[in-house]
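Of the protein chains in this complex, one is absent; all others appear in place.
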Amino acid sequence: MSGPAPADAQVPAPLLEPPRRRHRLVRRFVRRRLAVLGLVLVGAFVTLALFSPLLGSATAQDFANVMVPPSWAHPLGTDDLGRSELARTATGARVSLLAGVLSTALALAMAIPIGLVAGYYRGWADAVVTRATDVMLAFPFLILAVGLAAILGASLRNVVLALGLSQLPGLVRVIRGEVLALREQDYVAAAVADGARDVSIMARFILPNAMSTLIVQATVAIPGAIIGEATLSFLGLGVQPPTPSWGTMLSAAQGFLDQAPWLAVFPGLAIALTTLGFNLLGDGLRDVLDPRSTR
Amino acid sequence: MSALLEVDGLGVTFTTEDGPVHAVNDVSLTIQRAQILAVVGESGCGKSVTAMSIPGLLPENAQVSGSIRLEGVELTRLGAGELRRLRGKQVSVVFQEPMTSLNPAFSVGYQIVEVLRQHERLGRRTAARRAVELLELVGIPAPSRRLREYPHQLSGGMRQRVMIAIAVACSPKLLIADEPTTALDVTIQAGILDVMRTLRAELGTAIMLITHDLGVVADIADRVVVMYAGRRVEQAGVDELFAQPQHPYTLGLLGAVPRLSVTSGARGRLTEIPGMVPSLHEDPDECSFAPRCPRAAADCRAHRPALRAVRDEHLAACFHPGPVRP
Partner (left out) sequence: MTSVPQVRSQAGPPVLDVTDLSVHFSAGGRLLGRGRDVVRAVDGVSLRIGQGEVLGLVGESGSGKSTVGRAVAGLLRPTSGSISLGGREITRLSRSQMRPLRRDVHIVFQDPYSSLNPRMSIGAIVAEPLRQHGVARGRERDRQVDSMLAKVGLRAQLRDRYPHELSGGQRQRVGLARALVLRPRLFVADEPVSALDVSVQAAILNLLTDLQEEMGFSCLFIGHDLSVVEFISDRIAVMYLGKIVEATTRLRLFEQPQHPYTQALFSAAPLPDPPLQRGRVRIVLSGDLPSPLDPPSGCSFHTRCPVAVERCRSDEPALTEVTGPGHAVACHLVDEHGPPDVAAAVAAGTAGTKEDRVHDQA
């Protein structure tokens, strides 16, 4: 067993006394312009969602100003009931982000223990989990979400539930794979040799080291959930009028594409930009947090 | 007769996120035909970078300065296409990890035959015959049967022999072997070292051997370059170097290896080299080894000692050379 050779072939990275990790990560992140753009986009929509009440009511109707094109008084125009498109897009951001983040959080909360148990103990538990996720993954994400939402009934809560369950198999698979790799690390063997209990090994040795993968996975899962929410609402399976969501706004705009195209453009743009933002952010985080990427 | 390879004032700097890294500084060396030159040193000393700069196999963020001449042809000015033709035909490389260097999707024979057909323009039949000869040369039993096998069917030692066979398929003048036996067991290593001796004797191949193992150096090398922190610290013939080491770093390395013959009786102690390898970000005008050196004096910290002849055919970069163990 001639051990691994002193790694000399690589660029002499081991020589560089690394500066504190966090600063280094921030620096590496900032150097990626697209990742920063993603962060800015996400930040902008979060701000928009938080301060949406300041932009006026999303439900107040004004029949004097119906389908007004964008102007100084109505920056994004108004819809067929004279409601402010700006206020509705901003309030829609609340619903979309909430649905995206909550459903992903719900999925993670279920996937982490399932993936941990399956990957750590292997055996029959793992076999059951693997088969079940395989079956669920046989259905495309949106089909699964639509089916679940149809069964559960239309409401924001059920949208979160449906999207969360639909994300579950993918996340379980990622976590299980990560746990399988981590449990072979020598420091886990050392902990076993110390007499550490399984729960302690999972909580203190495996989960913290799976964290960066989980953060990246979550960041990439959120935009999918946002699109999922828009789709469900568009189909009438999600948030119910008059509460605005980007999906219901798009759905309502269908009838007025000739007269008032802005009604479709702005929620569509909002969906596109948020999704893009999360994806850029996720890619950036993957580059920064993955220790294998050195440049 | 001029040397086969002449490296003169070679410098390699990597651009990294943390600033430039001066991996190799002012390295000059020559290799004669059929000579085995060992470049020895620890992780990060620049021995592999030096070697990989010859066939132009450095990553993109490397800047190379100085001159590398193979039979008088300047290699640093060659384009990508010319370098590619040079590799395999004139200079070839054997790496440490034989598992990752072979393509798992093709049989061993196919991989050797491909090289022969591409570089030597041999016909299929001639190439196949030559492939059998090559496997015989590197000591693989039942070669015609082995040709049909895939890399995963071979042991580590056999794979490394196949790698060497591929490397010498086009009779290169220079073989660069980068830690070729480090991943192998010691009984397998002995066989691989024998193969390299055979190559030199039968094909007249010159070998540049990159290693950290002083035993391997003693076993096979003609001349030795000792590197530390990107520079040469000592250079001599192999007998001279082991008998009369001059640089304190070389002395430290020799004392750090446990020896089968001297530790009988009471447990001995090994020589430690205190401290750590310096950062290669800066390049101050002092001896890089001074912070760890038992002989370091004021002059070592004031200037960098130049490599100079301290004995006949024996260079050392030290103000206070001498074979006495500190």
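The first chain written gets the first letter, and so on, giving A and B; residue counts start at 1 in each chain.
As a convention for this text, a residue touches a chain if its C-beta (ideal position, glycine included) is under 8 Å from a C-beta of that chain, and two chains touch if they have at least 3 such contacts.
Quantities reported herein were computed from a predicted structural model and do not represent experimental measurements.
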item	value
Which residue of B:Ile188, B:Ala229, B:Leu280 or B:Cys318 touches the chain not shown here	B:Ile188
Residue in contact with the excluded chain [from B:His22, B:His212, B:Arg232 or B:His314]	B:His212
Footprint left on chain B by the chain that the document does not show	42-43, 141-142, 145, 154-158, 185-191, 193-194, 212-219, 238-239, 242, 252-261, 263-265, 267-274, 276
Residue numbers in chain A that touch the chain omitted from display	1-4, 6, 14, 17-18, 21, 185-187, 189-196, 200, 204-205, 208-209, 211
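Definition applied: only the chains that are shown with their structure count from here on.
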item	value
Cα-centroid distance, chain A relative to chain B, in whole angstrom	49
